[in-house]
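Only a single protein chain was left out; the remaining protein chains are all shown in position.
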Amino acid sequence: MISFSSDYTKGAHPQILKRLAETNIEQNPGYGTDDHCKAAAEKIKEVIGINDAQVFFLVGGTQTNQTIIDMLLKPYEGVVAASTGHIAAHEAGAVEFSGHKVLTLDYRGEETDTDKYGDNIGKISAKALTELLERFYGDDNHEHMVFPGAVYISHPTEYGTLYTKKELTDISKVCKQYQIPLFLDGARLGYGLMSRRTDVTIKDIAEAVDVFYIGGTKVGALFGEAVVFTGPEAVKHPTPIIKQHGALLAKGWLLGLQFETLFTDNLYFDISKNAIDMAELLKEGLLAKGYKLFLDSPTNQQFVIMDNAKLKELDGKVGYSFWEKYDDTHTVIRFATDWATTKEDVDTLMSIL
Amino acid sequence: MISFSSDYTKGAHPQILKRLAETNIEQNPGYGTDDHCKAAAEKIKEVIGINDAQVFFLVGGTQTNQTIIDMLLKPYEGVVAASTGHIAAHEAGAVEFSGHKVLTLDYRGEETDTDKYGDNIGKISAKALTELLERFYGDDNHEHMVFPGAVYISHPTEYGTLYTKKELTDISKVCKQYQIPLFLDGARLGYGLMSRRTDVTIKDIAEAVDVFYIGGTKVGALFGEAVVFTGPEAVKHPTPIIKQHGALLAKGWLLGLQFETLFTDNLYFDISKNAIDMAELLKEGLLAKGYKLFLDSPTNQQFVIMDNAKLKELDGKVGYSFWEKYDDTHTVIRFATDWATTKEDVDTLMSIL
Amino acid sequence: MISFSSDYTKGAHPQILKRLAETNIEQNPGYGTDDHCKAAAEKIKEVIGINDAQVFFLVGGTQTNQTIIDMLLKPYEGVVAASTGHIAAHEAGAVEFSGHKVLTLDYRGEETDTDKYGDNIGKISAKALTELLERFYGDDNHEHMVFPGAVYISHPTEYGTLYTKKELTDISKVCKQYQIPLFLDGARLGYGLMSRRTDVTIKDIAEAVDVFYIGGTKVGALFGEAVVFTGPEAVKHPTPIIKQHGALLAKGWLLGLQFETLFTDNLYFDISKNAIDMAELLKEGLLAKGYKLFLDSPTNQQFVIMDNAKLKELDGKVGYSFWEKYDDTHTVIRFATDWATTKEDVDTLMSIL
Partner (left out) sequence: MISFSSDYTKGAHPQILKRLAETNIEQNPGYGTDDHCKAAAEKIKEVIGINDAQVFFLVGGTQTNQTIIDMLLKPYEGVVAASTGHIAAHEAGAVEFSGHKVLTLDYRGEETDTDKYGDNIGKISAKALTELLERFYGDDNHEHMVFPGAVYISHPTEYGTLYTKKELTDISKVCKQYQIPLFLDGARLGYGLMSRRTDVTIKDIAEAVDVFYIGGTKVGALFGEAVVFTGPEAVKHPTPIIKQHGALLAKGWLLGLQFETLFTDNLYFDISKNAIDMAELLKEGLLAKGYKLFLDSPTNQQFVIMDNAKLKELDGKVGYSFWEKYDDTHTVIRFATDWATTKEDVDTLMSIL
């Protein structure tokens, strides 16, 4: 059965498997101190244009969010996020597990530029962030409240939407004004960068944020997220913090090797583009068949409003993700393309629909 | 300067000071194992009508909320509360500090009975709670979310409002159906029980909830909250948990002695009634003078919409609490009466206003 | 029944009760922002000779240890302590509850000056501390271990013993060399300062350490510990940290008032001296009657090796603390004097023994 249920249902790009086989009996030191991690970090620093960035590699998304946020915050600080942010809703309380509150903002962003860049659902706005910060510091009693100590955004968001360069810059300005680090969750970063409707480059991100990560798990790797702190020596002792979170991979070079491969010959961007091309094809097909989109996503995740009767027909024929109830007779579902989706896959889906 | 800024600006009822002096060189064992704690627990069990309740004593509100919630929850569970709940907004992340998320519900309760019992602001509703629980368990992916492991309500709420008996019973039913313990924060319990517009007794509360506490700090004691678990041996080892939270008072009998005194000769209820009488007097005076209430509180906290110019005149003459901005020219402030407020105090305030 | 079981079996010095009564209806702002806390802080700063020290007040010992250690440490750091240190053995894991390891050292200190100052049991040594630090930083793999981020000592120790000025200075030097803050638990500080066999003054302590506290609970107060950070603005936001630990007393002026009283007219030192005088009297009596001391304590706690048969006779006649099994027929017990112990109390004990 074909499945568009998510972008983490397949293994890795064949070039990664090849490199794994080639280096299998190479002996490497553990815990990310190897040459593959060094090489991958160098390649990433070149791509983002910051020579003294601090780069290291973790295994998965929730782990990365939890660890970075704990690196950024003092114990009495919380992290600001959209109420639909992954850390707020779908990480089983991993942030709270390490002692911090998620301070939520409305998830509908600002109303600007919607025509050009798609829906704003899933995004926070500089305006709402400013209001939260002004309210906090304006409150005489704010030392009894959780300090906003970092800001979390995801790009693409959990709804596949993207910040515009202006929106990103505006949020960044507010963060700088209040000296609060800005953290961008790039679990699907490639699919955002290669969108046909974005004006944000990876260098723009590196300039705007204090830390972000380049998702590998959902973009061609077996697993792995490349964490980039844009400031030099931003984290003094990353190793014990990562270890303490149970997040230090013994064979760390497996992470380095994968990102070394993804950032050789533009591979990361090329395979990300494939997912976008297939998503656009899929969207065209859906619209041609009269399906109604829940929102106009510019990335690899497409959200469709399905008649519940129709949905029943799909069971056992195609994999999709239940997203949310739309009304009594309709449901929002998600189709996700990925780095390995083919035109044939999309055609198969269309013939089923 | 006279102050109505809060209900914790004065020491303790004179009878408590007297008992402290009388027992000063009495030697007591530490950590709540003394006879005063036992006697106080017995008196409280009699008042609530549950012989095998588990009663112990803590020092303050945030500490009590944090400790009880940690006793109720498994590590991967969170506590449901109104977004205005004290634990959600004004305890500096004490719940998150012990690893748990606060799952917030809208703070405007249901629209029933508003005329009779005052505004519903600050309350959750059985309906909203049911929706949250149905949504959680209805979500295929709910094991990636924070489990709702307990429900927190405050009575009176942070806005001085009260649950009706029906509302309390309805919430209790939902909790029982989902086997989720219900916890009632009674930091100002006396002022709720003695309100002129309540049909809820302390026995009703003891029947409806799994745990609640009887506030002493704001109701006649120097400090202290009496925690009541209504089930027998509900908490297996309270002592190490309390100790681990830094909440085990060495001279625990100081807590026992104060509650022993408050629950002798109806003292707790009598002094609570005084605060209510004074609040009603204050409200009458405000309305007579044409002031507009922010909400019609049935307890000792009264919220008034003040003209900012008028407010400036009060500075240095009377203490009040800033509550929130109402509009560009008005502010919501709080006046709180307490167990020791006198008619003269209210008259003084009125003459200033 | 008379009891020498501990130094926290009685209420407070009468002068404190008097002040509580006098100020009972005085209205004070909450959370330690009142004038009594300010006045107490000023008096303490004068006594220690550091004008810009940061002083605040907490309720009890375990709470204070937990909160200060959490203020001092980064998340991946632990605190070094003697294996018999209160935080290592008798606080129900309060330090671990806030995420930190206690790194233990042997509890037998150095062998110097034993004749003059009593046994070294309960103390760490500069030498052992240096060895731990050299071993840690000498280990290539130390980023996989818990970083030693602070040093905890108690003075008097849990065995009533005292550091000499030289020992304290030596430990302080090691801490400064490695830039690790030194924290002194002074739950019984008065009894250490007034010992007949000490060359350590409160100013010596303030010079040697980064933070210490002056115990009130065991030295004349109902409750309360005065925390002194010797560096200016050492802790940037103490309030949210304290609040988050559930340790922020609503009626904070009760703490300020007690320390204001204790540090007026030398009261803290005078009543501490009483405990020492009574302990010395008690020790003389014990030795005269042929009892054998477990160690030669220079402070208010006296440890005696008792025949188990004899011990049985005492039950119901005098309160004592079981300390540890000595051998199959003997037990170590503790007698503690306090600020309120009288000559008559000691005489009564002697007549029973």
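A, B and C are the chain letters, set down in written order, and residue numbers restart from 1 in every chain.
The criterion applied here is as follows: a contact is a pair of C-beta atoms (placed from the backbone, for glycine too) under 8 Å apart; a residue touches a chain by one contact, two chains touch by 3 or more.
Values in this document were obtained by computation on a predicted structure and should not be read as measured data.
A.B. asks: Which displayed chains make contact with the chain that has been left out?
C.D. replies: A, B, C
A.B. asks: Looking at the full complex, which residue from A:Cys37, A:Val59 or A:Leu184 touches the chain that isn't shown here?
C.D. replies: Spelled out, the listed residue whose C-beta touches the missing chain is A:Val59.
A.B. asks: Using the touch definition from the top, which of A:Ala81, A:Leu133 or A:Leu254 touches the missing chain?
C.D. replies: Once the missing chain is taken into account, the touching residue is A:Leu254.
A.B. asks: Out of B:Phe147, B:Tyr163 or B:Phe303, which touches the unshown chain?
C.D. replies: Selected residue, touching the omitted chain: B:Phe147.
A.B. asks: For subunit B, which positions touch the chain that isn't shown here?
C.D. replies: 31, 70, 75-76, 99, 143-147, 237, 239-241, 243-244
A.B. asks: If the hidden chain were put back, which residues of subunit C would touch it?
C.D. replies: 75-76, 78, 89-93, 96-97, 99-102, 140-141, 143-146, 322
A.B. asks: For the chain that got dropped from the picture, name the residues of subunit A it touches.
C.D. replies: Where subunit A meets the chain not shown: residues 2-3, 5-6, 8-12, 14, 17, 20-21, 23-30, 59-64, 66-67, 91-94, 97-98, 217-218, 222-223, 239-241, 243-251, 254, 319, 340.
Here, only the chains that are shown with their structure count from here on.
A.B. asks: What's the distance between the Cα centroids of subunit B and subunit C, rounded to whole Å?
C.D. replies: That gives a centre separation of 34 Å.
A.B. asks: Roughly how many whole angstrom separate the Cα centroids of subunit A and subunit B?
C.D. replies: Their C-alpha centroids are separated by 42 Å.
A.B. asks: If you look at subunit B, which of its residues touch at least two other chains?
C.D. replies: 91-93, 97
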